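Missing here is one protein chain; the remaining ones are kept as they sit in the complex.
Up next is chain A:
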């Protein structure tokens, strides 16, 4: 570290303010949250220390918790397994065939900057029953596919998928932007050299674009995974976790427990679980990608 020729103390002095603020805003709340998870507390009155009972109940004796975890992972899985590949394809196509791609990329990016509340309301209207002006059902009816119509947000088996579609739609542009930027950063002389060697089109994608975009793709994967684990606002706006917990995810369950059921300690236990889940998943993703990195570099 002596490249800079500055003493360690000076580095510490400059890093410290940020570090303090960061730990106050990030690590202290995590620890407090873990601690609150050990309490039987309604958030207002006196708290009672009950050890790991909240965690025990959450993991072994809560009929809502594991399905909520399942739905959260489903959302994460779909967004990594479906959304990211689509985003990658679109990004490759745009960078190859579109001459002035910025406008197109910005258009795809538009839903990301819209407020989730607006998007939620918009899609609620689209999903409405045909009699209430729901666009999707009206289209299906006009195509003669009455049997395909559903009340998308209120049938317990379908509702979560309807919400997931919206989440994917909203963040697709975000990942297109990230990956498009990644592709743009690949030096064009590599492609030119490959062309001389006879590799263009799909072959160039397979042997140049994909390996070189791995680091960027990893960012996309981590972001989409963590984003999915935290998904909360869209659920709140569109279904509120209902009907009868059919669209409950971990974050909305945490909110409902802490603020509606007023079991603040229990809600904190769920929050702690979410933190651990995020950490474990991030480490796994990193492990996988470092293998991938090694293979291609």
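Throughout what follows, contacts are C-beta pairs under 8 Å (C-beta built on N, C-alpha and C of every residue); 3 or more make two chains touch, one makes a residue touch a chain; residues count from 1.
Everything that follows uses one rule, which is that contacts and distances are computed from a predicted model.
Think of the chain that is not pictured: of "Ferredoxin", "Ferrous iron transport protein B", "ABC transporter substrate-binding protein" or "Sigma-70 family RNA polymerase sigma factor", UniProt labels it "ABC transporter substrate-binding protein". Only one of the listed residues, A:74, A:262 or A:292, touches the absent chain: A:262.
When the missing chain is restored to the complex, the residue among A:138, A:154 or A:200 that touches it is A:154. Those residues of chain A that touch the chain absent from the view are 22, 24-26, 28-30, 32-33, 36, 42-46, 124, 127-129, 131-132, 151-156, 222, 226-227, 229-230, 232, 238-240, 242-246, 251, 254-256, 258-264, 267-268, 271, 274-275, 278-279, 281-283, 286-287, 290.
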